[in-house]
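Working notes for the structure below.
As you look at this complex, bear in mind that one protein chain is not there, while each of the others sits in place.
A, B, C, D, E, F and G label the chains in the order they appear, each numbered from 1.
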């Protein structure tokens, strides 16, 4: 059994690397959005032409990014969504809702301070973790049945 | 043609009433989550028994609220999601993602300050409005073909 | 908003009547399997002809009952499954799994003694209640936003 | 043609090994839940943190196990569900219902004493067997057209 | 509960009338194909223009009839397919396969002589009856729980 | 049986009125896009604010119109698409493809000169007509079984 | 592009071998039902135990065969259904209907004498052929764009 895992959300810490490194020996394939913030913001106009209006500048980029995001979520078995301490991160919550509606197994990753604000998102999840290492433990258990020592 | 509209998101202003009043003469049926904040937070424990742990207190409430929310979104033709100026409003973005994955027609309602942070959410929408009156204008046009004077 | 509720499971107590009576003033439509035990067991052979073999006797009845059960679950918004104190009640658990796979909102109703044995079933539910009156409270809250006094 | 088979249900006898050994020469891939009873019960708290309340202890584990179970059933061509002589085994019946709603080919495996109690479950199956060797015979026939000598 | 029933198959006896008359007091709505043989054969060319080639004459008619047939089956809860003693009746078996793939509850109606030739069709059904009156009995039981006296 | 019919395509002749008048005595409900060309072009900017760039002017309008069009096609049993003699009419062909992918019964209406250019579109249809009166004849036959005299 | 082709229907001539041999150089994978008539009839009782009643003897076999048939059709891109000169062949028409409802590309293969009786089945097909060599030509064209010389 290969597990396809999509890593959505916060892009300012190395949580994706921690999970990918921790799960390196497991039969998991990972996918994620483009996490280069500048490229992600500008991809639309860089490829398809400049826009005077900032709204359409953003819009063109968000649409191009959606090609990758939709495929990543649609093909995943498990979608992990990480909420960090800063910013609105509405795209993370949007991805969680999108994945939930597709029936994906959701793991939500966030610190205890966000628990109340994320209660509807957590309620759609099969696991709510605080640390990337816990996500690795879940993936290992799901694939091998082994619990952490 | 009757249009079924679900009004999701911000609960601290009267935007829902503005839309419902403005569209009173149109063939629209509206649905929305429970907007009584206290009831929404406590419904789980009030009905199913108290919890010592705040996390499970919140969880039981979020699950009960999901019975209404999922039905409301699933049966809607149009899902309007309003983002206000305060709070994280992750449940609003979650609902937008959920509705998008089900192929619903999305209208996102927010002020210009949030445009960049909401660009992925807006990119899934068929209309992005700033004022409740614009939502009414859209509903009128969709149902009757009449534009605002 | 009319809520369609299917009442599955235990047939030896009056829990269905308690819920239907308690929810009489709410905009709910109820459906349930045939709860006359003898008719339910014999419907296949009574209509389609006797069988020498008890297995096929049972099979013909179970198939005819499935016409009603499948429609009832497929059209429901909420599926309530009650587990009583006696018998294997595998059909109740089967209905819960069937409803879960269709994305229905599940409410599981059982006493505390069954909690461990039902943990996988409860994990698929949006609410786990012990008393029929709690189910009524949930239906009232979902439809009206009112909590019990 | 490779056949993907999910083996659900009873975990106290070696029926899974009998089927996997018997089908070793066939083009079949097998999947199953975690069958280590203690690990399966404790996985939630072992990874995500202890719970004072036994209900939530069980719940967290059941949710984590669901990540594996849902994928296993969703990807299977054939779901075999074994009912043993002991315990309530409601998770087995739940899996059968879940698989039936997804349109999976169901094989139910149980002794003759359970036939009446399982009649609704059997009615959703394409085969009802009493011995693991019969399941092997079915898999061989489906893949090769060969009947047992 | 209203039951929507589609009556497919043999058009040379009055079995549809027998069922509709027998079920007149039940909450059932019936639909069926156009049963006027000549109109059914010629509808394509009569409306859309003559064809020299008999194959396209037939084809145009079959396509127009499919508008009605597909809607009738798609909206039905129960599809009854009657096989008579004469003709190939491949359209009846086609409708049965079509309905089965859509997950409809199938009732197959035929005399005992056809049992072997129809075994794959019967295997997809929830009931196999020999007489129209048995279909009425099933509809009555499904709707009211009452068995024939 | 009520037939829901969506009338897509050419907006410069009175073909919709001909069909609606001709079918006035039949149990048909009709829906169509906004056919006021100017309103349809300008609805986006008239409601949601002007755009300097003609592309985004058009885009905003096309998105708002899609709210009506998608609902109209999704709820239809039959989608009639009319191709006139002028213009590219790519939205008509787009609607035909959209409807075909949803499994709708398609009727294509065009003059003989367009037959070759529309062969892929016609190949997805259940009927290809030249005159609105033929569409009325089809609707009457589908609903009543009566052929034109 | 690999094309998955399921070969359904008549089992008394070598049409499957003709197609598989003719398409040996193409990127096609073939699947089909068990075509050993005796094994196909008896598989149920040979594996799962004898039945006194011929109806249930047939039924058990038809159910076991359905495990293979459903998977074969569900995974196919193209379903070829051959109707021969003899027998009722209702299972062939059932498979055609089943495949049509799943949106499979259907090729129907039969002699000209059956054209009228098969007009509803042919109307659901993308190609109607008389000879196995024509099916090979279609597969070659679909995969390579080459027409027969």
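The working rule: contacts are C-beta pairs under 8 Å (C-beta built on N, C-alpha and C of every residue); 3 or more make two chains touch, one makes a residue touch a chain.
What you are looking at is a predicted structure, and each value in this text was computed from that prediction instead of being measured.
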| item | value |
| --- | --- |
| Residue among F:48, F:80 or F:118 that touches the chain left out of view | F:118 |
| Residue ranges of subunit E at the interface with the undisplayed chain | 51-53, 56 |
| Those residues of subunit G which, in the complete complex, touch the missing chain | 1, 3, 77-78, 103, 105, 125-129, 134, 137-138, 141-142, 145-148 |
| Positions on subunit A where the hidden chain makes contact | 31, 34-36, 39, 42-44, 46-48, 60, 63-64, 66-68, 70-72 |
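Going forward, only the chains that are shown with their structure count from here on.
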| item | value |
| --- | --- |
| Chain pair repeating C-E, as identified from C-D, C-G or A-D when over half of the contact pairs by residue number coincide | A-D |
| Inter-centroid spacing, subunit G versus subunit A (mean Cα positions, whole Å) | 44 |
| Approximate Å spacing (C-alpha centroids) for the pair subunit A, subunit F | 40 |
| Subunit A residues counted as touching two or more neighbouring chains | 103 |
